[in-house]
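After the structure tokens below, expect a handful of questions from me.
For this view, one protein chain was removed and the others were kept in their places.
For clarity, chains are labelled A, B and C in written order, and residue numbers in each chain start from 1.
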Amino acid sequence: MSGNIDETSARIDRRRMLQGMAVAGAATVAGCLGGDDDGDDTDDPADDEDVADIEDALERNEVDFDEIVEGGRLEFAIPRDDISDYDAAQSTAAEDTTVLATVYDGLITQNTEGEVELWMAEEYEVDASNDVGPEDYEPYMEEYEVVEVDGGFPAYDLGEDNLALIVHPEDLADVQEGDMVRMITREEAGDAVEGGVFGTRVEGRLREGIMFHNGTELTAGDLVGSYDRFVGSDNQGQVFDSFLHATAPDGDDGYTFELYSQEADAQAFLQLPPIEIFPEEHHDVPAGELDPRDDEDMIPIGTGPYQIEEVEEADTLLLTKFDDYWVEEHGVDSLEWFDGPESYPDGPVIDEINIRFVPESAQRAAALEDGDIDIAYELQSDARNSFYDSDDFVVSGTPGTGFKFIQFPMMDTEEGGAFAEQEIRQAVSALVPRQTMVDIVEQGWGDPARVPFPLPAADLATTGEYEDLFDEDWAYPAEPDYELAEELIEESSLEAPIDVIIQTNADDEERADKMALLVDELNASGLFEAELETPAALGDWTSGELYTDEGAQNSSERNATATIGLASGFDPHGYAEAIHDPDNYNGCCNFFFPEGTFDDEFVDLLRSCRFGEDVSADEDLRRERYDELWPAITELGANTIVDYSLTTIAGNNEVNGLNAHPATQSLLSYALYAPIDEQIIYLDRDE
Amino acid sequence: MSTQRGRIQITGFDADRVEQPDEAIWGDDEDTAVMSRRQRIIQQLIRDRFALVGVFCVLLMIGAVIFSRPITVAGIVVQPFELVPYDVTATGVGDRYEPPSLAHPMGTDRLGRDMFSRVLAGSYYSVTIGFIVTGIASTVGIIFGSISGYFGGTVDEIMMRILDVVFAFPGLILALLLVAVFGGGYWQLVAAFVLPGWAIYARLIRGEILKVKQNEYVLAAKALGARDRSVVFKHIVPNAIAPVIVQATLSIGTVVIGVAALGFLGLGFTPGTPEWGTILDAEQDTLMSGPDADWNWWATVFPGLMIFIFVMSMNMIGDAINDALDAQVDNINHGGGG
Amino acid sequence: MALLEVKNLTVSFYTAEGVVTAVDDLSYKIERGEKFGVVGESGAGKSVTALSLLQLIENPGVIESGEIRLEGENLLDMEEESVRSIRGNRIAMIFQDAQTALNPVYTVGEQIAEAIRHHLDYSNKEAKDRAIQLLDRVGIPDADTRYSDYPHEFSGGMQQRVVIAMALSCDPDILIADEPTTALDVTTEAKILTLIEELADEFDTAVQLITHDLGVVAEVCDRVMVMYAGQPVEKAPVEELYYDPKHPYTVGLMSSIPRVGSDRERLQTIPGTMPDLIETPSGCSFHPRCPFAEDVCAEIEPPLLDLDTGAETTPQTTRAAKCLEYTGELSEGLDYEVTVRGEGTVPSEATSPSEPPSNTTISSGEQNE
Partner (left out) sequence: MSLRRFVLRRLLASVPVLFGVSVITFGMIHLTPADIVDMMVANNPDATAADAANLRREFGLHLPIWEQYLNWVAGMLTGDMGEVYSRGPDVGGMMIARLPETIALGLFGWVFAILIAVPGGIYAATRKDRFGDHASRFAALSGISIPNFWLGLMLMAIFAVELNWFPVLDPQEPLLSREMLWWLILPGVTIGTAASANLMRILRTSMAEEMNKDYVTAARAKGLPERTVIIKHVLRNSMISAVTVAAFLTAGIVSGSVVVEVVFGWPGLGALLIEAINLREINLIMAITMFVGAAIVVANLAADIMYAVLDPRIRDEY
């Protein structure tokens, strides 16, 4: 079923996608993508003329602001059969956010290259950082009774809107029902902050006169109160993993706010605000109940340019322009950083957006071709090529933040255990036909991984130029390097050919296709005897096997690698810590690396790139740390990244000025109106 | 006149004087009567031209199952032939989406794999699962139905309620749930189709047994006491088996479509498996590939056509067997009812 | 002019096994008000004959040749439309098994009324009234309530009465009764036969009674035709047939009538079964079952001879038989006797012991002269 697109990227950390570190950094796009340098293997289907030259798609589509036509109804297709959850606090599906991003505005805005500017916040900056650990909070901790232990995890009776933020590590060992546990809950967090114990503090001030769709004004109280909605929601872990406390120093009716994190975190700036800001009337609505399909009065209300007009289960979602949109009220010139032309409008110009639910990519292609929809994304690669080649359509692409990686089971088991040897891991990595995978499976619409982070994350991930790193000897080869692989195998203690199993999830056809190409390549090298296995659909596989303790053992014994995909954000930590840190709980996404797999030096380096007072305060220091980290990561070869996605969006030629944003969640809201890139689309219908 | 009835008597019409009837004159009706079930089926298959084509197609596909790829049992090669021109998983043996040609009679797929080899090898999954499922399901069903029909009473009542539960799931939905629980794969699919599949046989055989039980068998059983269990299995079941044979032949097709449907829903086999439904699932995007694009029809037409041809063949054969075993149906009424 | 005249009717069925000649060169006539019996075992072609009259022979059956004249008009030359206006209207049929002849899903009243509406152009109300009258006439109590009952709510005899009412609904000229009492028990049978007789007289309707039971014929009919393997083998007024049967088959049939007080231990039957009509036996089709058969019987097919004139029969012939005996080709003759209890033996003409044995070697040439 092709509707099963990329389940991993549908369950990503939305915060990362929506916000990003504001750092100026030149990142050039051209030249690093595309499929021009094909291999010289004559049998290689990559030589086929089908592979698209995507250069044009990466260029921005400009519009003449004087020719903008206002009004009209945009037909926009999302690849799902309905909105999963209209309640932004509860929703975890990427497509929901794509739509809701037009309803809710954020504190900051971000362009396609990861640059950040202030949006609803008039002031917003990191103010202080302290190196603190859980023990530092001890004086403020209260004791709570464990009412139940389920699967080794204690549960407490804390009441509504409350949850445990920091638990004393000593009290967690062998915890039993009835035990008393010391902890900081949301109730004690304020005391700790007052006592000066916190990680990072961010200070900010909201722009005045921003109106919600219900006519109330956005104040600091709305910001502070919005956190309550995430308690007990599916997004609880995401919001409260770093967040400690929020205050409104000038009172709830004021505009200033202060946000505190639990430890010094370079990500705090992005991680601390609530994902969406809800008006006061919604603060008491339990997570998940803000859904007009269940109760027609429960309509999501934000400060964004569009409001929800009409909703019908699995059929209709109509958005209409919000009359009192704050940017229009204030004028785009009121944004300090804006230096665009006067003719650039003060808000989006399209009156209505009709969201169409089209789960099958083939149907989206057909509907786009027929003119039933104006804009679609996540098209199948052949269709994308046809639209790209056609004069009647426009396809825009930009380097994305999704990636696929192969993880090696590094346990040194008696049987198998080949991947315990660094050389073997590196040899497989050297043989990954990254370019061919992109050329054949994605038809050119992707980016073979050359370094362990994608272009959109480059700003914070290196002090140098992104593509200069390709020449480093630690970079990944785009084409299989047989010589290197052979050398590595010779250096190892094993004899070629080595039996290996390449595994990936069963419910992603493209991923399986890429791995089929890898298997063929490994076998062709004569160094490996490889087989492809697709044990189960992603969720079943990860929870049933990969994330279990036996999973790592079994995979090591069978020499079985695992390939899954993830979507991260503009922050490099999503490509480093997220897939390496042994502390990452729940195994995502380092299922083969329990405590002790990596030496302390590596782990310290890894963590020092994000956590700590020093990197929180100094971005250049952070970049330098990452410059040290990447060679260590590829050298270690615990994971090897296969490719990075290219986010694309396709529209018909009645849509003018369409450009893609790296994050699919921002595709619609960015296309409609983004002053940071002077981005706007308008409809120019033929009739 | 009626008063005279019975008063007339005729003598001299002595039947014993008539000699034994001459075979040649009496025609071949007797042959038909004693013809075994198997002979009737074979004769019907030959007479029915549809069925003959069906038999031909099924034999071809069984040939493909056996000879398309070498078969090894416990490490020993029992069948060394390899009829497929290309390795079914080898990528890039042709260009991406090459139309049918002499080198690739069914074209190539998105990874440049040879469709002909894949489709040919794909018959293995559908055909063998179809037969295995039907074999197991009918055996289980016959045993269950026999026990239920034989014991009757409370046992029968309980066993029939179990059947009702199975029948309350449409077969595909139960299979869908089972595959979701146990995962895809060959034997999982067999199980997923056996579990809803046996019920129909159980109901059939039970109905037949009840019918037969109403006849002299009941009396015989009662008279003979406990010895009747063997009667059920030795005499009743074989006599009641005709509808089971027909049902089995027809349901092979149903199973094959079901397996392919799960493959199509992405729940049957792992992607890349050359199973027909799985191929269709992977290639269905080729149906709509945007403006001015050619339809790479071979990627979806051939796998679907194979399912269709196989199921159609089995149904035509089943039809013919039905005709052969069911004497009432479609027999010419000699003498037009005189 | 006879009411119904059938001339040289031949009906064949084209089956996968071959051509079955179910009715072979059949001729007879029925006069107005006459009761005509057709007798024979099952498969003799009696019902096919009946269905031919209504042209209801279905694929693969075909009326090959012949004429069926109703008051001089040949039905076989008519348009389907005109034939349909005769069916159920001028020629009606009573079926063998009332239970199957009645459509189980419609009320009996409706099944009678639909023909009335169709042929006589009555309104629903009129048709219903007439149907109730008919039901009443055929002896169904509470006819007006039972009008709306379904066939399964009637007993077998009552069902047959309904069928009779149905047949009489449009006041037909001829009633074809195809084994009307086989499905019934003896007492009911007698009642139904009486009813048919009565009604035939009352409505002045001719009856063609088809049966395998000579007893039934004896009760009802004026004239009889005996059929064997699609051919008429004997025709006679009913009295003559009984007291003086001319064809061995008739003789066989008569000896198989069960009788009270018979000293025979078991019922005499005709040995063997009706031949396969695809490959009818050579010569006389009855010879394999005939106790009197001689070699010549397998070689020469006897003509149906008018016993009064000695010539080939015409539809008008009243007394005829189809046996080589009457062409003088049998050497030993037919040695059976008909006894009427209490009246002594009536010697069969054909088997008169005084007659010298026939010459076994008579040539066919002489025979034909």
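Just so it is clear, contacts are C-beta pairs under 8 Å (C-beta built on N, C-alpha and C of every residue); 3 or more make two chains touch, one makes a residue touch a chain.
What you see is a predicted model, and the numbers here were worked out from it, not measured in a lab.
*Asks:* Since one chain is left out of the picture, which of the remaining chains does it touch in the full complex?
*Replies:* A, B, C
*Asks:* Based on the whole complex, identify which of B:46, B:78 or B:162 touches the chain you can't see.
*Replies:* B:162
*Asks:* Consider the whole complex, including the chain that is not shown, and state which of C:44, C:92, C:224 or C:307 touches that chain.
*Replies:* Residue touching the absent chain, from the options given: C:92.
*Asks:* With the full complex in mind, choose from C:51, C:254, C:277 or C:320 the residue touching the hidden chain.
*Replies:* Residue touching the chain left out of view: C:51.
*Asks:* Thinking of the whole complex, not just what is shown, which of A:578, A:606, A:629 or A:642 touches the missing chain?
*Replies:* A:578
*Asks:* From the list A:59, A:194, A:281 or A:313, pick the residue that touches the absent chain.
*Replies:* Here the residue in touch with the unshown chain is A:313.
*Asks:* Would you indicate which residue among A:224, A:358, A:532 or A:671 is in contact with the undisplayed chain?
*Replies:* The one listed residue touching the chain not shown is A:358.
*Asks:* Extract the touching residues of subunit A with respect to the undisplayed chain.
*Replies:* Interface with the chain not displayed, on the subunit A side: 1, 3-4, 7-8, 11-13, 81-82, 84-85, 87, 90, 92-93, 148, 150-153, 155, 164, 232, 234, 236-238, 241, 288-289, 291, 293-294, 312-316, 354, 356-360, 363, 366-367, 370, 372-373, 507, 536-540, 542-545, 547, 564, 566, 574, 578, 584-586, 588-589.
*Asks:* Could you list which residues of subunit B touch the chain missing from the display?
*Replies:* So the residues of subunit B touching the unseen chain are 50, 161-162, 164-165, 167-173, 176-178, 180-182, 253, 257, 260-261, 264-265, 277, 280, 284, 287-288, 295, 297, 300-301, 304, 307-308, 311-312, 314-316, 319, 328-330, 333, 337.
*Asks:* Name, in rising order, the residues on subunit C that touch the hidden chain in the full complex.
*Replies:* Residues of subunit C in touch with the missing chain: 51, 54, 56, 59-60, 84-89, 92-93, 95-97, 100-106, 114-115, 118-119, 150, 152-153, 163, 166.
By our rule, only the chains that are shown with their structure count from here on.
*Asks:* Could you grab the centroid distance between subunit A and subunit C? Build each centroid from C-alpha atoms only and quote it in angstrom.
*Replies:* 94
*Asks:* In their shared complex, at which residues does subunit B touch subunit C?
*Replies:* Interface residues on the subunit B side: 1-2, 4-18, 21-22, 25-27, 29, 332, 334-338.
*Asks:* With touch defined as at the start, can you tell me which subunit A residues reach subunit B in the complex?
*Replies:* 1-2, 4, 43-45, 48, 50, 361-363, 365-366, 368-369, 379-380, 382-387, 389-390, 392-393, 440-441, 506-509, 512-513, 516-517, 520, 532-536, 540
*Asks:* Residues of subunit C touching subunit B in their complex?
*Replies:* That would be residues 11, 13, 15-17, 20, 22, 42-49, 51, 57-58, 60-61, 215, 218-219, 238, 242-243, 245, 248, 251-252, 254-255, 257, 259-262, 268-272, 275-279, 281, 288-293, 334-342, 351 of subunit C.
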